[in-house]
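Take a look at the structure set out below.
Apart from one protein chain that is not included, each protein chain of the complex appears where it belongs.
To keep things simple, chains are lettered A and B as they appear, and every chain counts its residues starting from 1.
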Amino acid sequence: MADALTATTILAGRGAAAVTPARDNSRSWPALAMVAPAIVLMGLLLLGPLLGVIALSFTDYQLGSPRFAWIGFANYEEMLADRVFWISLRNTLTYVAIVVPTAVALGLAVALLIESGSSLRAWYRTIYFLPVMATLIAMSIVWEFMLHPQFGLVNGLLHSVGLEGRSWLQDRGTALYALCVIGVWQALGFNMVLFLAGLVSIPRPLYDAAEIDGAHGAWARFRLVTWPMLGPTTVFVVVITGIRSFQVFDTVHVLTKGGPSKSSEVLIHTMYIEGFEFFRSGYGAALTVVFLVFVLLLTLVKSSLANRGVHYA
Amino acid sequence: MTPRRHGITWSAARHLLLLAGAAFILLPFIWMVSTASKPQTEIFTTDIHFIPQNLALWENFATAFGKASLWRFLLNGVVVTVSIFALQVLIALPAAYALAKLRFAGREVLFALVLFCILIPPQATAIPVFLLFHQIGILDSYAALVVPFTISAFGIFLMRQFFKTVPDDLIEAARMDGITEFGIVWRVMLPTAIPALTAFGIFSVVAHWNDYFWPLIVLNSEHLRTPPLGVASFRNEEAGTNYGPLMAAAIVIIAPLVIAFLLAQRRFIEGITLTGIK
Partner (left out) sequence: MAKIELQAIRKTFDSTEILKGIDLAIEDGEFVALIGPSGCGKSTLLRIIAGLEPQSSGEVRIDGAQVDGIRPSARNLAMVFQSYALYPHLSVFDNIAVPLRMRRHSTLARMPLVGRLHPARAATERGIREEVERVAAQLELSGFLKRKPGQLSGGQRQRVAVGRAIVRQPVGFLFDEPLSNLDAKLRVHMRAELAQLHRQLRATFVYVTHDQAEAMTMSSRIAVMIEGHIVQVGTPAEVYDNPQDIRVAEFVGSPKINALPGVIREDGGVEVLGWPLGLSTPAAAGRCSVCVRPERMELSSGPSAISGTVLHLENLGAEAFVHIKVERIEMPLLARISPDRQLPAIGSAIQFGFSTTAVRIFDAAGKRIEVTAAARSERIREKAVG
C-alpha cells in the first residue's frame, strides 16, 4: 500500500509536465514482460550460480551428501597447503605468459605482413583463420598424432635433419610447452583478424602525412602511426587472449590429463577433477573463485585502459 | 605500406614469411587428411610421406562411421546448436528491444547487470549449475546441454546496441499502424536486425559446436554426445592404435564448420570477431 502510494506520487510528480504517465504506463508493462524471461534466466543461470560458487567455496559440500556445513576458509587453507594447487597455478601462469605474448606478437606480425602487400591477401587470411574454426578437440587429436614419439610427423621431421625427437606430451619437461604451441597455433588467427580490422581502420592520410613529415622506412611509419593507432586493438587482443589462456582446458584434458606427474596441470583442469570427478563441489568452487579473480583482474586492466579510448565493436 | 618502393625483394620476403607461417598453420590439417588417406601399414612407419602409396581414405571413413556413431554426433551437434541459438534469440531480442527503445523502471540497472553478466566466464558457473541440474534431475539430456546457454548476456548487449541505431521514427510509425510492442519486436525490429543476428548466430553456433567442457560435465549417455565429445571418446576407445579412422572422424567433425567458413568467409570472420568479446 505504501509502495503504491509512493509510486503514484512519483508518477504524479513526473506527470505534471505532460500527459506522459499514461503513455509510460502503457509501455511499461510490455517492457517488463519482454525483459522478464531474460531477468529470470540471468538470475537462475548466471548471477545466482556466480554467487552460489562463492558461497559454495565456504562449505564442505560434496555431491550426493545429504548435508553440508559452513567451514569458513578451510577450502582455501587446504588449497594453499596443496602442492597440486601451486603447480597448477604456476603452470597456468606459465601458459598465459608464453601464449599471450607469442600469439599477440605473431598475430600482429602476420597482420602487418598481409597488409603490407596486395597479393594473396584473402588466401592468407583464410589459412591463418582456419584453426579458429576447426573444433579444437578434433585438432588436438591430430596434434597428438603429430607429436607421437615414434610415428609422429614432428619427430620424423626432426630425424630427417638429424635431431633427436622426444616424447613431447609424455615428457615432464615438454608437455606444457607442447600445449603452449597448440594454444598459439589456435589463437594466432583470431588475433590476426582483430589486428587486420585495426589496421584497416587507420586513416590513410596519416601515412601520407608521415611520409611528408619525413618518416622514412617501415620502422618509422610503424612507430609514428601504426603502433599508436593500434593501441586500443592491442589492449583488447591482449586481454582477450589472456582470458582465453586462463580458460585452457580442452587440450589438457584430451592430451595430457594434466600429466605427466602434474607437469601440465592447469587451474580449470584441477577444478574439473575436484568438482566433477571427485565431486568435491566446495573445494572445486574455491578453485573457481581463484580463477575468477584472475579473469576479473584482466577485465579491470581492460576497462581502465578503455577509458583511454578503447572501442568495442 | 608502399610496396612499390620495396619492389620485388620485399614482395618475395613477405610471401616467404607468410608461407612459412601458413605451413605451420596448415600442417595439422594436411597431416590429418594425409593420415586419413593411408592404410595402417603406411601410418605406422617412421619415414615421412604426405601422399599415400595406397589410398585408404574410403576404408578409413567406413571404419570411422562403423565404429563410432558419427552421424548421431553430427545430428546431436545440429540439434543442440540450433536449439541454443533459437532460444537465445527468443529471449534476447525482446529484452534487447526493451533495453534499447522502451522506458521502464530499472532499465539502467538491468543494462548494467547485462554488461556484468557478459564478463562471467562459463567455467565459473559450472559447479552450481551442475548441482542445480542434478537437483531437478535433468543431467544427461538435451535440456542439460541447451538450457545453460539459453540466456546470452552478450546477445542481449549486441542486439541492444544494434537496435539503438534503428530510428525511433520506424517504431513510432509501426505504433501508428497499430502494431503491438511484441509485434514490433518480431515484425519490425527482427527484419532490420538480420545482419547483426547473422553475426551473432555464427558466433553462437561455432562456440557451441566446438564446446567440450560443458557436454563433458553433464553427459553420460553415448547417444547424446556432441561432436567434440564423440570424437574424443572414439579416440579413447581406439587408444591410439587406429589413427587412420580417427583422423577420418576428426575430418568429419570439423568439416561442417570449416566448409561453411570457406563458403562464407567474410561473414564468419565478422561473426567471430565482432562478437569475440568472450
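Here is the rule we go by: contacts are C-beta pairs under 8 Å (C-beta built on N, C-alpha and C of every residue); 3 or more make two chains touch, one makes a residue touch a chain.
Keep in mind the model is a prediction, meaning the values are calculated, not measured.
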| item | value |
| --- | --- |
| Omitted chain's touching partners, listed by label | A |
| Hidden partner chain, touching residue among A:225, A:268 or A:285 | A:225 |
| Option from A:74, A:158 or A:215 whose C-beta touches the chain left out | A:215 |
| Hidden partner interface residues of chain A, rising order | 203, 205-206, 208-216, 220, 223-225, 228-229, 231 |
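Rule of thumb we're sticking to: only the chains that are shown with their structure count from here on.
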| item | value |
| --- | --- |
| Between chain A and chain B, centroid-to-centroid distance (C-alpha), Å | 15 |
| Complex contact set, residues of chain A against chain B | 24, 27-28, 30-35, 37-39, 41-42, 44-50, 52-53, 56, 63, 106, 110, 113-120, 122, 124-139, 141-146, 148, 150-151, 153, 156-157, 159-160, 185, 188-190, 193-194, 197, 207, 211, 218, 221, 240, 243, 247, 249-250, 253-254, 268, 271-272, 275-276, 281, 284-285, 288, 291-292, 295-296, 299, 312-313 |
| Chain B to chain A touching residues, read off their complex | 1-3, 10-11, 14-15, 17-18, 21-22, 24-29, 31-32, 35, 43-48, 91-92, 94-95, 97-99, 102-105, 107, 110, 113-114, 117, 119-121, 123-132, 134, 147-148, 150-151, 153, 156, 180-182, 185, 206, 209-210, 212-213, 216-217, 227-229, 231-232, 235, 240, 243, 246-247, 249-250, 253-254, 257-258, 261-262, 265, 268-269, 272-274, 276-278 |
